[in-house]
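Complex shown without one protein chain; remaining protein chains in place.
Chain IDs A, B and C follow the sequence of writing; residue 1 opens each chain.
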């Protein structure tokens, strides 16, 4: 038992002080007929060395973006994580502390959260941010609930097909037992059409969720769409990619400064967090000042202490479940503090120039790859709309699985088949290109598509090994 | 320039304050004819992401004890490093601090060093320890210099062939321009013979270095050898493996408690430090009280501060180069503080039971493997002496290179050929087994030796992949 | 105390990260993106050098108390030791870096781990079906309530109410509301037990779920658990077990065996996942067989073909599923740590965890009760709630005063003012990963504090960088960001 302290002598002394003869006697608080009368059926304990060997063995049974060049996106991205982010986030004082209920001994977390909130408002162009939610999808769902609550009486939520399918599914679950209906907007051309939106919004519309860039990587006409939604009295919820804000207009600025989105949500994994098979990630949520008391989750505020020093505390807690119980804005308790810290460190390292350069590299490289893949003749672009860092291609051979398998064989995680979510796009693949991908990798991926001869591809692969 | 701060505005302000027009003007302190008039011929700068990709590419061009089961020893061992050791040693306050010259802001390092010294005296059974030297070989050389200085007039240093050849080479270098001659003791049976030692020591002998276990993994008759050396008035320098002290008698106890080795040196890499291709490692040196003022390197002592609190300081500094210059006991300045910290954490985690269990696993598993390999018929034991965790085998097929290549092919770093250091053992291999090796690995290594058919071996290898 | 913000440290032109130059032909951005979509300038992030960033956050970190550095008896939060070995495993290339949409063939190791974890959690809870998807405890509660709602909907039953004891975590009623139920509060007795009279008065055929925390939030095992479960079940309702206190009962008793139909886990409490300053956690849930088909998709399944190595895959074909409750698989990084923790302990070790947690809590209770009354009595499971009511009445010393003063002694405060059923509550959960020496020192500190000058306590803490921040001002005129 490496993590417990009590020696047999300790136990004896403690039991005597308690006034019982054994630990068993203490456990008699649990009625006998509830007691488990056998050991749990679990594998026997592993020492650290065995655990280490075991987990390493499991890890070697996986391919990963470390071993394979990764072109998978779809809401989770292989962006570069600077070493400083890991170094800071692995400090025990950060990752082994709890929710900062005692502000005097939690200024580290509280100030970092305040900095996070400040960075998010600067990123989005909105007034306030909370200190994190679970992930992009639940942040979107919480934003929808905020909008429904804010626009009393309105019950419709317009979701375009170009919004991440798992976000749409999550929102549907969140609405499943509540008054609030999803109105689906089809996007046959890969983006929301202004006319279609105009036809979908009315006095029942609480909000419209506008993804930017959307799930297909396409750029929505956010200015126009925002105007349409606002004209109908609906709130606009932006679902943005934080990296894209190195080049794209901020949600708060859509359709003109201060006239933009009312709430902006994002998956913050791109900002310095590892992919770790889907989570924990970082739900980001910012909004206009007027919505501040409807925000779900923790918020940190600045104040002064009894000596007059600037300091930070959890604030507006009357929104929260631990105070308001069934009247709370949300049931959120644990948030993603450590991931928000990672995003804070990441953005501090990047600065405005680093963010812009990162976004530009994604933009340029993804367009280059799309072009190379289309030139092969096997693929064609599906949507005409401009894209940021990912794009949808149609395999003229209708063999997406084959393409992905060929990629694997040559050291690539080549793309995401879209058939699971979009049956009509069963012959299509979503390909994402981050700043990490080198031209050499892009050219090799294009080469295995162009070449049907196996030998060439193998040669390309060996080239990598000697690089 | 990610690590510098000055903006052009800063530079201008600073130059103005200094009273010069440019940095160039400051550099004119260097005479013009010495100035380099071209850029250094170095590769262009890499951003962090590029550096990361580059170093990962270099790493994938190496096989390693992470990817291959490692049976290499010879003074550097693949022992298990608990995660706590890495977590503590990667705290910036430890690894980015300097030699604790200002005790008030270095109690962390000073106390850890004091604990290290205390642990080493308990490990060795000797009175005092310094706070580290470069590695085992230089610790041995420094010990020899100590012994020569202590036994004024005596100039001979007896080194057996069973001492690590690189330790012998290092000692020879250290003695190259000093009064002090090496007397070599051959060890045809893998250990020092008492009679041979008796014949080599005399009133000129300053010291005898006794390795335990020795380079061949064999157990020396340390008690008897110590008595012989001491009878001749020579000092005994033990060169021990710290892990072996989980089962073997402490150097200070050789030939009876308090009658043992006078100085004990070791390579401390085994105690929680990574292999990292040969360094940095940890030179350990402990000795009797009477030799304390001849110790090379830093020593930490306990004292009290002006308020009467227990605290720790660098002490006995009049031995050292920064005070005594050409009268110092050694020129050592930088030591291996971070590695000593690792050893301290490692020993704190192991405790007496963990150290004993680790030693026992090495002992049992190495004997098991030796037996399995010999049963194959291809190998035979070379020396009759008992061994601890490594052993020398002779390849009856005299194809050590073939054995090692076969091993590589099946995922093993199988052993160290001895021919480089011992031409007479050119058909021999040194094999080491730590607690990390599993029976399955030992059996598979034995299997590839037994089997001459390639197919079987491949099958054995695939078994690993699916484990 | 230096409260310089990142923004205060910024100077135009500083850089901490240099990106490579573009190695593909660069096209004018206007040809790639519509003019209206392009930002006029980059967001006003601070401009810093790397050493600044490192020093800023390193020093910030030391303003926190944490389990790595301090005793942290924050009741209900199970602030136990966070093993470094788990951090190492979760960070391995091949585990920590997998993309959520990789082909299943490329993640067999990860799926095997997750499948086994599903099985482990089911075995520990006695509830056979498991979903690893929820992102946190409260999210698990909500997911389970959605499952319950789907179950009743499927059966054509109109059940609108959820019973919640007044001592429950605030997440319980909040989750019930989000799942579309109304909450009905059930009173508890001074002992912390459910007031059976009140319970029976409120139990009817509209009750969908009784959300019970057992051991409850004062740390006692619900004495009427059997009756509660039987009577709820008799009315066709379901029992939901708030798993926050699982640390008390691992291998001792199983929720599925004492009547629960659903439960969540807090792996970051029970299974030592670090709390990360408030998160991330995870909230896997286990349910009975009859509720299994409503769990969120996907779930990891295992196929054993004859004589072949097992093949793992993700089962999305769950037509009755409530659907997704979040994106991607789940908080896998947290789940990997939980898996490691369970593998490290095995059956005997897990039971010993609970035994030692209960021993430590009872020992601390026995030391403290003499000067800080513990209304629930002399026994507890893994935590107990002391009350400073008498001190407050007699000397004006509040639970908050005691909590703040403890900070001066280098110990984190217990949870205060929860549960609301105990006046001036101090909820202490020492966990099994603390020593008798630490508990003795803590008890002595508490005693010493109860004897100290109340004035000293009202203004505590005295040794921390800041003291008693003005929370009222913070909430009244909120400053929520440093606006550039």
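As a working rule, a residue touches a chain if its C-beta (ideal position, glycine included) is under 8 Å from a C-beta of that chain, and two chains touch if they have at least 3 such contacts.
The structure presented is a predicted model; accordingly, all values stated were derived computationally and were not measured.
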Touch list for the missing chain, restricted to displayed chains, reads A, B, C
In the complete assembly, which of B:128, B:232 or B:264 touches the absent chain? B:128
Could I get the residues of chain C that touch the absent chain, sorted low to high? 11, 49-52, 54-55, 58-59, 62, 67-70, 81, 83-84, 93, 433-435
Residues on chain A that touch the omitted chain in the whole complex? 1-5, 7-10, 45-50, 82-84, 86-87, 92-93, 466
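Here, only the chains that are shown with their structure count from here on.
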Of all chains present, which has the mean Cα position farthest from that of chain C? B
What whole-number Å value describes the gap between the mean CA coordinates of chain B and chain C? 45
Multi-chain contacts in chain B: which residues touch at least two other chains? 48-49, 82-83, 87, 92
Which residues of chain C are in contact with two or more other chains? 14-20, 50, 54, 58, 83, 85, 87-88
